[in-house]
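And then subunit A:
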Amino acid sequence: MKRIVLALAAVLILAANALAAEILVYTALEDDQIPRYMKSFKEKHPDIDVKFVRDSTGIVTARLLAEKDNPQADVVWGLSAVSLMQFKAAGLLEPYTPADGGKVLASFKDAGTPPVWYGIDAWMTGFCVNTVELKNRNLPLPESFADLIKPEYKGQVTMPNPASSGTGFLTVSAILQLMGEEKGWAYLDKLNDNISSYTHSGSKPCKLAGTGESTIGISFGYRGLQQKKKGEPIETVFPKEGSGWDLEANALVKKAAIKPEAKTFLDWAVSPEAMQEYAQSFAVTGYPTGTPIPEGYPAEPTKQMIKNDFDWAAKNRDAILAEWTKRYDGKSEPKK
Partner candidate 1 sequence: MDQTPGADGSYLAAQNVVKRYGRFTALNDVGFTAARGEFVSVLGPSGCGKTTLLRIVAGLERQDAGRVVISGRDVSALPVSRRNVGIVFQSYALFPNLTAADNVAYGLRSGPQAGGNIARRVNELLSLVGLTGLQGKYPAQLSGGQQQRVALARAMALSPDILLLDEPLSALDAKVRARLRGEIKALQTRLGVTAIMVTHDQEEALTMADRILVMDHGRVVQHGTPRAIYDQPATPFVAAFIGSMNFLAGAQKRGQGVYQLGRRTLAVWREPQAIETGQTATLGIRPEDVVLGHEELPADERLPARVSGLEFRGATTRVTLALADPRPETAIEADLPAARARELGLETGRLLQILLPPDRVSAYQAA
Partner candidate 2 sequence: MTGHAAPPVPDQSDWREPLFSERRLRALLLLGVVLWLGLVVVLPLGQLLAKSLYDGSGTFVGLANFRAYFANPALSRSLANSLRVALWTTALAVPLGFAFAYGLTRTAIPGKGFFRGLAMAPLFAPTLLYGITLIYLFGRKGLVTTGFFGFASRTLGIDAGWDIGLYGPVGIIISETIFTFPQAMLILSIALRTTDARLYEAARSLGASPPRIFFTVTLPGVKYGLLSAVFVCFILSFTDFGAPKVVGGQYNVLATDIYKQVIGQQNFAMGATVGVVLLFPTLLAFFLDRLAQRRQAALIVARAVPLPPCETALVNRLYFAFCSLIALLLLIFLGTALLASLVRVWPYDLSLSLRHFRFGDMGGGGYAALGNSVAMAGLSAILGTAATFGSAYLVEKTRGASALRQTAYFLSMAPLALPGMVIGLAYIFFFNAPAWQVAGVRLPSPVHWLYGTMGLLVLSNVVHFYSVCFLTATTALKQLDKEFEAVSESMAVPFYRTFWRVTVPVCLPAVLEIAQFLFVNAMATVSAVIFLYSADLPLASVAVANMDDAGDTAPAAAMSVCIVAVSILVRLLFGAAAARLSRRSQRWMAP
């Protein structure tokens, strides 16, 4: 008798598991953000099992492109818009309008009709500066890109590799747009002299600065502010010339069997609940939520962001990366 009960229980559990739908989400969102964001999704949809492939922007982008004949991902969440534009051009995305899609600001979503991707937040360049190290070496606080090429910072700067990191790419893209291509590459050459290593992930330069392994890490605002909260001697500086920035955006992957749960997820991902979570981390979100700007960001974040030509960035991404690799890749740490 006991055995029958156990067997039934096992069957029920298995059945329940089988009924639980599963989606695979490719994302470049930060590891410490995902659990927080997912809390509200899990509350609303406990029966949907979400599996993640999380890595730096370049890696996830390359992976999705490589899988184009046999796409594994159901949904792209929080990936650089530049990458999404590449996917769109390659025909990898399925247009889908999430429930709250109309709320998203026009400049933060795909220009097509219907829009294929929807932005959820903007992330921008910020320097993570270790104040203790700065003092030890008697160095002034860098306040702009121009400061970073000063000879006194030689070997003190780290930066993400734009091929793997979205942060790295948006910074390089910003420099090229701010200074024009010729002066931009000349600047990057001089910057390269001050760089001790290029990291794979966008957060790492900040983390290195946090432990004193580096003095200045070119990274993004959220990371620096988080580390300061954790007690590290990090000051987040937004460059005077303006910060490069990119949108993190969502899209539905085009494949033979599109799951309804994928659409449910995308609906949630631009819902007000989700947007409020994003607003805790970022100054600029897909649409305003009324949440106060997190501490540490400039009071008017949009003024800090440069005028960004996404089309140009998307079209020239491969060429920019090839040129960058040719010039500087010798200093790159192993990419994943």
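Note that a contact is a pair of C-beta atoms (placed from the backbone, for glycine too) under 8 Å apart; a residue touches a chain by one contact, two chains touch by 3 or more; residues count from 1.
Candidates were picked such that all candidates are chains of the complex that A comes from, given by their letters.
It should be emphasised that the depicted structure is a prediction, and the values quoted were computed from it without experimental measurement.
Participant: Touching subunit A in this complex is which of the candidates 1 or 2?
Facilitator: Here, the candidate touching subunit A is 2.
Participant: Taking the complex as given, what residues does subunit A use to touch candidate 2?
Facilitator: 24, 31-32, 35, 51-54, 58-59, 62-63, 65-66, 70, 132, 163-164, 196-197, 199-201, 203-208, 210-214, 230-233, 329-336
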